[in-house]
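Complex shown without one protein chain; remaining protein chains in place.
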Amino acid sequence: ALATNIFERKQEARNPFFRVAELTDDTVDPAIWGKNFPLQYDMYLRTVDQVRTKYGGSEAVPHAPTQADPRSVVAQSRLEEDPRLKTMWAGYAFSKDFREERGHAHMLADQTFTERQQVTKQPGTCLHCHASTYNVYKKLGDGDLMKGFDAVNHMTYFEARKLTEHPVACIDCHDSQTLQLRVTRPAFMQAMARMKAAQGVQDYNVNRDATRQEMRSYVCGQCHVEYYFKGPEKTLTYPWDKGLKIENILAYYDENPHKDWTHADTGAPVLKAQHPEFEMWNQGVHARSGVSCSDCHMPYTRVGAQKISDHHVRSPLLNINRACQTCHHFSEAELRARAEALQERTFRLRNQGLDALMGLVNDVKAAKAAGKTDQDLAGVYALQRRGQFMLDFIEAENSMGFHAPEEAARILGQATNLIRQAQILVRDSNFKPEIPDALPASAGDAHAGPGTGGKPVGSPAEGTGGTAH
Amino acid sequence: ALATNIFERKQEARNPFFRVAELTDDTVDPAIWGKNFPLQYDMYLRTVDQVRTKYGGSEAVPHAPTQADPRSVVAQSRLEEDPRLKTMWAGYAFSKDFREERGHAHMLADQTFTERQQVTKQPGTCLHCHASTYNVYKKLGDGDLMKGFDAVNHMTYFEARKLTEHPVACIDCHDSQTLQLRVTRPAFMQAMARMKAAQGVQDYNVNRDATRQEMRSYVCGQCHVEYYFKGPEKTLTYPWDKGLKIENILAYYDENPHKDWTHADTGAPVLKAQHPEFEMWNQGVHARSGVSCSDCHMPYTRVGAQKISDHHVRSPLLNINRACQTCHHFSEAELRARAEALQERTFRLRNQGLDALMGLVNDVKAAKAAGKTDQDLAGVYALQRRGQFMLDFIEAENSMGFHAPEEAARILGQATNLIRQAQILVRDSNFKPEIPDALPASAGDAHAGPGTGGKPVGSPAEGTGGTAH
Partner (left out) sequence: MPGVSRRIAISAVALSVLVGAAVGVVGFTFVYAKGSSYLTDDPSACANCHVMNEQYAGWVKSSHHGVAVCNDCHAPRDFLGKYYTKALNGWHHSVAFTSGDFHEPIHIGARNLEVTESACRSCHQDIVQAIEPGLLVRVSAEGAGGSRGETERHGGPHLPPGDGTMSCVRCHRSVGHMQLD
């Protein structure tokens, strides 16, 4: 048995996969891809699993299926866990239903059946990040992704919904012939091109110009980002024209006036922040060191003699030995403790920010009851808008600060400062608030492009950037 | 010539130190030690140098010698650089003179001639950290350090000043026979023993129980710490009975009521924080990874065929290749940029905190002018006391956040929250402030003892802590 085992391993090592099925650029169904790549496919299927970590993962909560929502299991409600969130989002669909996110297998169902669909009419645009849409765009655009994207954006959600049946699938991340990574999402391609242009790089084409290591994050950055629907066409847009830092994004929303909704309790025109994992990761020391999303969320895993990428995308804290210990030579318990110590600090600052916001909302309600008008409160609204967006930015980011701990703490520290000042201003219209130094929009990012800064000394050149010494 | 050269080097290497002078436990003068250890001595002398970094080092500012202050060169005035500090310390000696600290060679002169000596009568206690006092204590205590320490504490500064003529010297850090590190400062020995006792370790004796790696930080932790003068005896005390975190220290000052002074503009009973490098380092990821002060501030340096500790103690950012690059394989420029990115975030949060404090001071002045009494303002004072101490803690810490970036950001974020709430409370006595969750004092430190947490997997056992796997 010993001998056979070694023999098998040697075989495996030499012959990583067998071409059983014919794959083309139109093969959407991952089960067909799975015939050639059964290991990746099996792992991919496991994204249905739900396991909780201290601040992440998700919990499987039983749900009695109804006509409107046939799911028998959902993730825990964040609104029930922390009712302050309802007040933050008062008047917006998020205050009706907002849950912890879970694995990729659920993305299409969770979007279809969220109660948010029942309280607002959503556009087809939504599908960009919750389904396998590459082939939908290609087909509707007659081979032109951008045209197909426009077409879907113009549909209603439920019209568009009929065109797709899979969550993100192999074809959305891979070329069918080479299995190389590729970006398939129009909003990301356009946003990157605009940002690069502002940095002086003309005509940037992510699929042509990005390195392999960059692609290992860009495929995720297609969806795990802050976004809004621009104009009447509801074009899905990432507000990165000035860079990825929060100050750049706030400057963008100042120049392209936009509000997501009017706060029901205060009347302020406010913004909702959504899952800026890509933006925050980019401000952290891991991105600076060239560590990609896939390095932690899809770490190499030995299966027999092969090393493959773990397609069970999930919290790295459920898989510390592969996700972290390749780089960090500390015990699992110690690494978990380090991550949680960073998260706990973020959590405390988030909580103080939310407390401040609750105070402000009550103050404004009282002021309005006492006769203050929207005009009297314009200054207060401006502070609420900026402060609340900064707070929500970290609240919405799903790593509880881990992706860039000091940046998360800085943003939360400044958010609280803004909100508390709004509370002063409600009481004292002579008060002169200080807006913590908004970066000049031109300052852009700390480093030229996501994940390229700071190569190790003597690392082999990889297309971009030389070795400084 | 080549052959001789190599021969000489081998000789040097095999017999690195020649015993030229006889050293005893009473040899204070470093020049005598320097006969046996000329390389270390030469480097030690270079701590007179002054070079500025973005947030540290120091600048050599010419000074016209006077009778009261014969120094011809001083460091830049921090009060001139940032006049907000004068307001923070209004009514306290620090508002008269506070300069950037510089190298060890200057410590005795800088303490003797600071203008702070002219506005307050200081006790002999001060010398504990600014001079070679081991032999002074030993002599006055007839061999008993603690007794000698008490005796000096009871003197006036200028009486005690006559007993010593050197800044910190070889004998203060080293045993004269073995050159081993040792702790010679009573306040540190006592504070560590009290803290360890609270953690359940009885009868802790730092010179007996600490590992060599711990000693490489403890020798610095004797002076680079928060302190106060306790009781009428002016006993130098480090407030660590409950642990090293700021919440532990605040809890200590609550239980052992103490104020450093009464704020001149507001009337609040406030505390001054001083250089808590040891405490903050202890909250950072470097301490957790077992990286000591000496590793960065006295990195090994090759001199001829020997490798010795750089006794030119200074900013590591002036020596990045030795101080950082053995562990971090990134270019110097990149490492500097990383450190400065962390420092810049801290600096921004510090600035918003100081701005808030300036606002509060003005608010309280106005309220008093309008007739508010100390009693009316008791709640405001409590918030000022806590918030200002937290702000000053990071301001006084000399790495601009580098030693523990997220912790620095957390503290500053919470400090601003407290100060802004004080501003609300001045205006609205019905306002109910939220004190960001003060740690239960029992929570103690993130890890059992400074610098012991998180040994690398498979690191050789070193007395404390096993290898988790």
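To keep things simple, chains are lettered A and B as they appear, and every chain counts its residues starting from 1.
Keep in mind that, in the parts below, a residue touches a chain if its C-beta (ideal position, glycine included) is under 8 Å from a C-beta of that chain, and two chains touch if they have at least 3 such contacts.
Being a predicted model, the structure only gives us computed values, none of them experimental.
The residue touching the chain not shown here, chosen from B:Q76, B:T262 or B:Q306, is B:Q306. In the complete complex, the hidden chain is touched by one of B:V48, B:L179 or B:A382, namely B:L179.
If you put the missing chain back, the residues of chain A touching it would be 2-3, 5-7, 9, 13, 289-291, 302, 304-305, 321-322, 325-329, 456, 458-459. Residue positions on chain B in contact with the hidden chain: 9-10, 13-19, 22-25, 175-180, 182-184, 207-208, 211-212, 290, 295, 300, 302, 305-309, 326-329, 456-463, 467, 469, in rising order.
Keep this in mind: only the chains that are shown with their structure count from here on.
A straight line joining the Cα centres of chain A and chain B is 41 Å long. Within the complex, the chain B residues that touch chain A are 285, 288-289, 325, 329-334, 337-338, 341-342, 345-346, 348-349, 351-352, 355-356, 359, 401, 405-407, 409-410, 412-414, 416-417, 420-421, 423-424, 427-428, 434, 436-437, 446, 453-458, 467-469.
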